[in-house]
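One structure is given here, and the rest of the page talks about it.
Here the complex is missing a single protein chain, while all its other protein chains stay put.
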Amino acid sequence: MDTALLTRWITGIAETVRANRERLTELDAAIGDADHGVNLDRGFGAAVQALAEEPPVSPGALLRLVGGTLIRRVGGASGPLYGTAFREAGRHLGSLGDSPEVSPAELARALRAGLDGVTRLGSAAEGDKTMVDALAPAVRALESATASPAAARAVAEEREAFEAAASAALAGAEATIPMVARKGRASYLGPRSAGHEDPGAASCALVFAALLSAVNDPGQG
Amino acid sequence: MDTALLTRWITGIAETVRANRERLTELDAAIGDADHGVNLDRGFGAAVQALAEEPPVSPGALLRLVGGTLIRRVGGASGPLYGTAFREAGRHLGSLGDSPEVSPAELARALRAGLDGVTRLGSAAEGDKTMVDALAPAVRALESATASPAAARAVAEEREAFEAAASAALAGAEATIPMVARKGRASYLGPRSAGHEDPGAASCALVFAALLSAVNDPGQG
Amino acid sequence: MKKLINSAETVVTDALRGLAAAHPDLRVDPGGRIVSRACGPTPGKVGLVSGGGSGHEPLHAGFVGYGMLDAACPGEIFTSPVPDQMVTATAAANGGAGVLHVVKNYTGDVLNFELAADLCAEEGVEIARVLVDDDVAVRDSPDTAGRRGTGATVFVEKIAGAAAEGGAPLAEVARVAREVNARSRSFGIALEACTTPVSGRPTFELGETEIELGVGIHGEPGRSRAAMRDARELAAVALDAVNEDMPLSGDVLVMVNGLGGTPLIELHIVFAEIAERLSGRGARVARSLVGDYVTSLDMRGFSVTACLLSEDLARLWDAPVQTPALRWGR
Partner (left out) sequence: MKKLINSAETVVTDALRGLAAAHPDLRVDPGGRIVSRACGPTPGKVGLVSGGGSGHEPLHAGFVGYGMLDAACPGEIFTSPVPDQMVTATAAANGGAGVLHVVKNYTGDVLNFELAADLCAEEGVEIARVLVDDDVAVRDSPDTAGRRGTGATVFVEKIAGAAAEGGAPLAEVARVAREVNARSRSFGIALEACTTPVSGRPTFELGETEIELGVGIHGEPGRSRAAMRDARELAAVALDAVNEDMPLSGDVLVMVNGLGGTPLIELHIVFAEIAERLSGRGARVARSLVGDYVTSLDMRGFSVTACLLSEDLARLWDAPVQTPALRWGR
């Protein structure tokens, strides 16, 4: 997995976030402040632009650039949290020497570092009705599907790993619907937060869907 | 015509204004500021109370008390104008010696003085879409119907005089509908003021309807 | 209609009770509806009195205090006060040097102040009057009651108040007041009508993309209905209407005024466009106010008022003022 694939991923996130902007904002209107779609649209749009302006030389550098851009451009709760997720993932790869190509298992470990960064910063646990409810199962799915030695796996199996991550994220997002929020703005509503999907979890499912598409798409460059 | 009859008149005005409060306010909402019904309700309510507290000894004193109360309690354009109408009518009777009983012809002349006061203060002419469009024809009708010597007239004819005044006021009020206002708030609307009845003309028609009722009603005291 | 009131009948009294509780430096008579400076009239100073219907807050009671009004008398919602109130307010403002009545040009206000002035004169108080009529949405012709008094009232009260505080005699205070009025013009635009407490319904109905141009401050419909546009275009409509009546150049005092239901962030957006357009015409925003000063209950929309400043007027504008709604320099 190289910078071309990850660039396709980020571009794909930007596209799907743009397409789902209103839906994410509506979800946030129900239990938050109606800005999540706009926030991420602004952030991932800026990330795509940053990647185009100075294409990073390694997946690690790319993820750090995306993370830094999100932190610098999004604001709100999701800016620092998504920003930290990407930046910590990139930092993990950096600590391993920033090779120009990473394996799915390495990406899984990087995303685990990203998840750790999110929970460290926001101290949300699974069940609190946040993006963590989509992010954590997705990372777990990717980890377990890539746990066997790379040599033993076929390309098809790799795709299945990303499929598993995407469906875990989606299932995690849907599972937030009945939850009563304990973190973020939705927690102000107490029991009234139940019955609505968490916008951050919903956007996280889009992120993993975009990753699957990027893996499936042979790309041009 | 004595203070008992005039007290019934003022009480009748207060009642009909109260009953038509919303209608007058709606008329004022269309081409003014939606307060005419409330203004007159406050004013004539206060006038009835003033009459009860210190019953005046002559029709002239009664009309002056009503006029002064309207001026002191109504505000807006209609307060000084209606107040002046009653006060000047009362002053006219005062200048004649404030007899305890006045003839319909004397009342007509008093109301003419009231009308003159209104046009002096507000400088509206007929056709300007104001209360004058109801007041002036009503006064004219009363004057002409009471022009022949009193001795020659039957009681029935007197009633007809007040009927003529009431229908002249009503016709005058209705005639304001197509007019373009040249005085008061409605004039701000220019051509847009056409198509609506003037609230002050409408209330003036109520005033003369109440006068007719008071004349027709034998009263208790 | 949901309003923070106890009853339609007690709106003015209840609001004055609140004003009294919030401003110990004002003397407020909620029943009699008089607001004056707690310190009483200033001996030897010309007094300034204004009044008019309620529903325009902070006008006028919010402008009572050092450097501005001595007393105000609020009427019922959108209804001119009665002469008795004006007489009482005049007495509360009278420091022995005469009293200026600042009267917005509406038939009701004019007539009641006229009757009041007669009563004051009978009591030996010297009265002068300035009629404020700045609203260019109304043609000043024999076919109308004349232009309405709106935003310029704030300018007149502030600047004449400074002149009075500076010791000018009644004739001079009245002259300055009239000069401010003569140099000021306004135009208002409504996005939504207001709802009076008594009627409980909007005074007119606007569609989702309709606005009303040339509205006054009493919920009456305006000059014409138009299609909604962006802030830049609406600012242009209002400023151009003013400019057409009185070409703007040099130093201008500009107010972008909210009509009661418009958030400050939107007023700042309008003001940005006004300032830019003005400087495009070679004029300059020398002084400004952005906020709710002359409102129309909960109407959504704004008005623009411009006053051509002279050096003298600018100096009087800058003079200290200490009222609930305007404060600076002291």
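Letters A, B and C name the chains as they come in the text, with residue numbers starting at 1 for each one.
Keep in mind that, in the parts below, a contact is a pair of C-beta atoms (placed from the backbone, for glycine too) under 8 Å apart; a residue touches a chain by one contact, two chains touch by 3 or more.
Please read all numbers here as calculations on a predicted model, not as lab measurements.
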Neighbouring shown chains of the undisplayed chain, as defined at the top: A, C
Listed residues C:Arg27, C:Arg139 or C:Arg232, member touching the removed chain: C:Arg232
Contacting the left-out chain in the complete assembly, out of A:Leu6, A:Val74 or A:Val215: A:Val74
Contact partner of the left-out chain, one of A:Pro59, A:Gly184 or A:Pro199: A:Gly184
Residues of chain C touching the missing chain are 2-7, 11, 14-22, 54-55, 57-58, 62, 191-192, 208-209, 211, 228, 230-232, 234, 256, 260-273, 275-276, 285, 288, 290, 292, 295, 297-298, 300, 302, 327-328, 330
Touching the hidden chain in the full complex, which residues of chain A are there? Just list them. 25-26, 29, 31-35, 38-39, 42, 71-81, 121-122, 180, 182-185, 187-190, 192
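Following the convention adopted for this analysis, only the chains that are shown with their structure count from here on.
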What topology does the chain contact graph adopt: line, ring, star, complete, or other? other
Once every inter-chain C-beta contact is counted, which two chains account for the most? B-C
Whole-angstrom distance, CA centroid of chain A to CA centroid of chain C, is 56
In whole angstrom, how far does the Cα centroid of chain A sit from the Cα centroid of chain B? 78
